[in-house]
Every structure is written in structure tokens, then in C-alpha cells.
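Have a look at the structure that comes next, please.
Entry: chain A
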Amino acid sequence: MSLSLVLLLSSMGLLLTGLVGIMAKKHLLRIALAFTLASTGVNILLVWTGYLAGRKAPIIDASIEEIATVAVVDPVPQALVLTSIVIGVAVSALLVVVAVLTSRELGTADVRRMRNLKW
Partner candidate 1 sequence: MILLSALGHVLLLIGAIFLCISGLGILRMPDVWNRMHAGTKATTLGSIAFMLGLGLIRPEWLPKLLVIALFIVLTNPVSSHALARAVHGVPEEKPDNLQRDDLQEADS
Partner candidate 2 sequence: MNPDFLLGIASVAGVSMIIAAVRAIFVRDLLSAIILVGFVSLTASVLFFLMDAPDVAITEASIGAGISTVIFLWGRSKVREE
């Protein structure tokens, strides 16, 4: 077991849990919660693709003695995930608002009991 494998397995497990929750749950807020879990798993997976064991954070200060290309981890996935987290919370806010308005309109938040969805 290396550190990289542990990180990969935990991100995959989180993604799996989130997908199961999205597919198997019936309550709208629980689907939104599972969506948040899955997006956290994807974020960890994306940062993992730039992780190199034994290197340092991509901040070039006095603690880095060698040339920077062999001393730091990949900054590009981290920059991607930084924006992805903030967008994820805005999207889950939108999901929650849609779930609340739907439950107010139909009287239930359970997807099995939403009968009058034909239009």
C-alpha cells in the first residue's frame, strides 16, 4: 500500500458512493447530497492525477533547493479543482433551490410520489 494508492482508492470509493446515492435514493435533497459527495470524489481524483510522491507544494520559495521542475507537484489540476469546488457549491445551491420549489409545488420531495409530471 503506497500513499498514492490509498488516495486513489478513497477518491474512487467516494465517487462510487456518490453515484450509488444519486441512482438509488428517492428524496430530492438526498440526491443533491449524493451529488456533492460524487463531486468531492471527482475533485480528489483530479488532484491525484497531478500528485507526485515525495515532491513539494507548487510554491517556489526558499525551501526548494533543486530546479523547480523536479521539486514540485503539478499545479495545473490544482488550479482546475480550485475553480471546480466553488462552481460545485453554486450548482448544489441551485439543486437545493429546485428541490425545495418542487416539493412546495407538488407537496412531496419523494420522486416516487410525483405523479403529475406529464405535460
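Regarding candidate selection, all candidates are chains of the complex that A comes from, given by their letters.
By our rule, a contact is a pair of C-beta atoms (placed from the backbone, for glycine too) under 8 Å apart; a residue touches a chain by one contact, two chains touch by 3 or more; residues count from 1.
Predicted, not measured: the structure shown is a model, and the values here were computed from it.
Participant: Could you check which of 1 or 2 is in contact with chain A in this complex?
Facilitator: 2
Participant: Enumerate the contact residues on chain A facing candidate 2 in the complex.
Facilitator: Residues of chain A touching candidate 2: 1-3, 6-7, 9-11, 13-14, 17-18, 20-21, 24-25, 27-30, 32-34, 36-37, 40, 43-44, 47-48, 51, 53-59, 72-73, 78, 81-82, 85-86, 89, 92-93, 96-97, 99-100, 103-104, 107-110.
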